[in-house]
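Working notes, structure below.
Only one protein chain is missing; all other protein chains are in place.
Chain naming follows the written order as A, B and C, and within any one chain the residues start at number 1.
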Amino acid sequence: MSAEHLPYLLAAWVLLTGLAGIVTSRDLVHTIMCLAVLQTSVHVLLLAIGYRHDATAPIYDDVPADVAVVDPVVQALTVTDIVVGAAATALLLAFAVQVNKRTGSLDPAGLVALRG
Amino acid sequence: MSARGFIGLAAVVLLGAWLVEGLLGLPGFGEDAPAYGLALADLALAERNATNAVSAVLFDLRALDTLGEALALFAGAAAVQTVLRELAGEEESEPPASTAVDRRPAPTGDAVRAVALWLVAPTVLYGAYIAARGHVSVGGGFQGGAIVAAAVALVFLAGRQATMHHLAPESALDITESIGAGGFLVVGLVALATGAGFLGNVLPLGEAGRLLSAGTIGVLSVLIGLEAASALATLIQKFVEQTVEIRQEEP
Amino acid sequence: MTAVQVIALLLVAVTAAGVAATRDTTRQAIVFGAHGMALTLLFLTFHAPGVAMAEAAVSGVVLPLLVLLALAKVRSGGR
Partner (left out) sequence: MPLAIAVPLLAAVVLRSLPPSVDRRVRDGLAVLSAAATALVTAWLLRASAAETLVHWVAGWTPREENAIGIALVADPIGAGIAALGAVLMTAVLLTKWNRETVDDRSHTLALIFLGGFCGFAFAGDLLTLFVFLETTSIAAYAITGYRPQELASLQGAVNFALTNTIGATLFLTGAAVLYAHAGTPNLAEIAELLNGAGVEAPTVIALGLMTAGLFTKAAVVPFHFWHADSHAVAPSWAAAFFSAVLIQVALYAIARLHWTAFAGPVEAHTDELRAFYAVFAVLTAGVAAVMCLVQDDLKRMLAFSTVAHLGIAAIGFATFEPDGIAGAGTYVVGHGLVKAGLFLAAGWLLVQHGTVSLAAFSGRAYRLPLLGGILAVGGLGLAGLPPFGMYTGKVLIDEAAEAVGYGWLSYVALAAAALTGAAVLRAAALVGLRATDRGGDRGDPDRDGGQGGQRVTLLILVPAVALMAASAVIGPLPTFIAAAEEAGERFVEVDAYVDAVLHGEAVAEPRPEPEDIFTAESLVESALAALAALILVAASLAIRPTAAALAPLGAAVGGLRRVHSGHVGDYVTWLVAGTAAIGITLSTLLR
């Protein structure tokens, strides 16, 4: 283990804490927040992959054009994924609100309409 | 803790062990970035006169991905509208203005409200600015849209959902969102018709660093800004509506 | 790696665990906002100012607000 891999390990840590939160969760809103955290893990990973030392942001408005920059592709993907992830989270929250309306609780154990 | 908790945590630990072992085999952080991304960063400036390479990737080089994500956002907003509408009691018509004022939720401190309201206009302007200059400097449509949506959140904090409803009724948000996503598609199809390829560039490139430069990148960025702002505002608005509904029911 | 990067990484690690460990969902929404801010800082150190901007607006403002609104709905009787 070395400092060189710390950002990757952080991404794994965030992924795993999100999963751990979900499997132990007894509240749908709690589950959804953990899912939102879990999704940020891949943002960390993507940006860490695109990063290189001694480079600058891929935006040239106040730096010379021949300067070394980091990868813009992973940044583009991350930006879109953050916004779309928010939409997915909002959809799940809307479901959760509805579940609460039907069962009066947010415990997924109360969802017993489908089984077997 | 339940049995599921224990088994689940054990599985998570197992997965973690495998993941960590594999990730340690990756090349070290910051040693090198993918060649593909670096090549695209060069092309953005060299061939599109775009000083923001991220926007060049989003709205030209890999605009198809952006289209896919934009439509996912579009679908998400449309879905939340449908799911929460059922809850609102199937009532579609807008509430009359007089009752709408009474639907104010928690009393918010006057100071908070004043500050929030004062912040709204600059925030919206800032968001628009970010979206419009996406091809030149930091930011772009998604960021601008998100910032405008944050402004909508400020209106809510100011306890003015009646105002919010007035300024941005659901039907209007539907339209602006459709203009954003639809415009993106139409620009892409126009480019296809003119032979530049779907979502290709059809406008003059201008001079790098100027507002009118980088061809279609700026146009698409603004359209995405519109789409993202409307979609996120729709989400906030639908959720606000829910809480207001309930508070009104309380004695 | 710079010192700021390491600090930002640790902040993200702590806040992520915080979100998963916080059982009270109202408080969790606040911790999630903090997680968003830690990520914003991290992304700035990764030379991704645009991503940081989106992260701040979405994870810092929009998502916590949506969660609090959903909770307000749930708490107020829920049906």
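Note that contacts are C-beta pairs under 8 Å (C-beta built on N, C-alpha and C of every residue); 3 or more make two chains touch, one makes a residue touch a chain.
As the structure is a prediction and not an experimental result, all values here were calculated from the model.
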item: Displayed chains contacting the withheld chain; value: A, B
item: Candidates B:Leu26, B:Leu117 or B:Leu203 - the one touching the absent chain; value: B:Leu26
item: Chain not shown, touching residues in chain B; value: 4, 7-8, 11-12, 14-15, 18-19, 21-27, 34-36, 39-40, 43, 60-65, 67-69, 71-72, 74-76, 78-79, 81-83, 85-87, 92, 171, 174-175, 177-179, 181-182, 185-186, 188-189, 191-192, 196-201
item: Absent chain, residues of chain A that touch it; value: 11, 15, 19, 22-25, 28, 31-32, 35, 38-39, 41-42, 45-46, 49, 73-74, 77, 80-81, 84, 87-88, 91-92, 95-96, 98-99, 102-103, 108-109, 111-116
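Methods note: only the chains that are shown with their structure count from here on.
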item: Whole-Å gap between the CA centroids of chain A and chain C; value: 10
item: Multi-chain contact sites of chain C, meaning residues that touch two or more partners; value: 1, 49-50, 54, 58, 62, 66, 70, 73
item: Residues of chain B engaged with two or more neighbouring chains; value: 29-30, 52, 54, 138, 140, 142-143, 146, 232, 235, 239, 242
item: Complex contacts: residues of chain C adjacent to chain A; value: 1, 5-6, 9, 12-13, 16-17, 19-21, 23, 25, 28-29, 32, 35, 39, 42-43, 46-51, 54-55, 58-59, 62-63, 66-67, 70-71, 73-74, 78-79
item: Residue ranges of chain B touching chain A (in the complex, touch as defined); value: 1-2, 4-5, 8-9, 11-12, 15-16, 19-20, 23-24, 26, 28-34, 36-38, 40-41, 44-45, 51-54, 56-58, 62, 65-66, 69-70, 72-73, 75-77, 79-80, 83-84, 86-87, 136-138, 140, 142-143, 145-146, 208-209, 228, 231-232, 235, 238-239, 242
item: Residue ranges of chain B touching chain C (in the complex, touch as defined); value: 29-30, 52, 54-55, 105, 130, 138-140, 142-143, 146-147, 149-150, 153, 156, 232, 235-236, 239-240, 242-243, 246-247, 249-250
